[in-house]
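Here's a structure for you.
Here the complex is missing a single protein chain, while all its other protein chains stay put.
Let's turn to subunit A:
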Amino acid sequence: MNYLLGAFKPACHISIVFADEKNRKKVPIKKENGQTFMVPLFQSQENIAGKISVEPVQGKKIEHNGIKVELLGQIEMYFDRGNFYDFTSLVRELDVPGELYETKTYPFEFSTVEMPYETYNGVNVRLRYVLRVTINRGYAGSIVEYQDFMVHNYSPPPSINNSIKMEVGIEDCLHIEFEYNKSKYHLKDVIIGKIYFLLVRIKIKNMDLEIRRRESTGSGANTHVETETLAKFELMDGAPVRGESIPIRLFLSPYELTPTHRNINNKFSVKYYLNLVLVDEEDRRYFKQHEITIYRLTESPSE
């Protein structure tokens, strides 16, 4: 929180404290330098309130042209470094221009903030929420302090959640039918399913179920697509015969998944796919990919 202090000697020390910091749930967040910090977690429509104290370095006075705090929702594209798109920007003026001699604390509050998007840390894109405190100084440059916080948005279980059932195959070679019990899974969900082998003429070595994340950024000609395999889960070992059915039970909790994001602010999308891969003895891969939706289930009070 105070890493800026190490960079150069600022004229003052700014600290931001949330009103319910003690009780609020904190989650880890990864910074650019790879370090992980715990930051408070919010959701949309919450009040974000707290106190900001400015503590001048001992015996120094700070002249300023005003102090403000902003709540920013930003999308940062890595290939377009430095460019932030603020989709949310709220400002509160904390102080009129003047001089500070001693520590001064300002309460602030953004009430029922609309934060439609979740914090997201992807390969090519980052969506973050931050509080920015700026002490405007005309001649010596402004003093700025940031405080990240996370936003998770929860959804209730979807009212319609059909299973995924598919029949695929290669003519006279392989014919399978698979079934996943749902099309929408929450983050701690478990995928239950079955694979039926209707025709097997190839020598299968094993079968995996992969969870793949497809992150696409930009639009039009500038679209960047990045696909990552987050999970590789072996379902079957050896060659089945016709009529075999292989169970699937894949717990999602061990994997670092996020909810599916569709066209966030026209900037990026994050989609999830289940990829069923069969590998034969010559290491040829046969696969079938199918999209699933991942959502964040409203957490039960116990958690």
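Definition applied: contacts are C-beta pairs under 8 Å (C-beta built on N, C-alpha and C of every residue); 3 or more make two chains touch, one makes a residue touch a chain; residues count from 1.
Keep this in mind: contacts and distances are computed from a predicted model.
**Student:** What name does the UniProt record list for the absent chain among "Vacuolar protein sorting-associated protein 35", "Aldehyde dehydrogenase family 3 member A2", "Neuronal-specific septin-3" or "Eukaryotic translation initiation factor 6"?
**Tutor:** "Vacuolar protein sorting-associated protein 35"
**Student:** Can you tell me which of A:Val39, A:Leu100, A:Leu235 or A:Leu257 touches the chain that was removed from the display?
**Tutor:** Of the listed residues, the one touching the omitted chain is A:Leu235.
**Student:** Specify the residue from the set A:Pro28, A:Pro157 or A:Pro254 that touches the hidden chain.
**Tutor:** From the options A:Pro28, A:Pro157 or A:Pro254, the contact with the absent chain belongs to A:Pro254.
**Student:** Which residue from A:Val130, A:Val144, A:Ile202 or A:Ile246 sits in contact with the chain not drawn here?
**Tutor:** A:Ile246
**Student:** Extract the touching residues of subunit A with respect to the undisplayed chain.
**Tutor:** Contact residues on subunit A toward the absent chain are 206, 231-241, 244-247, 249, 251, 253-254.
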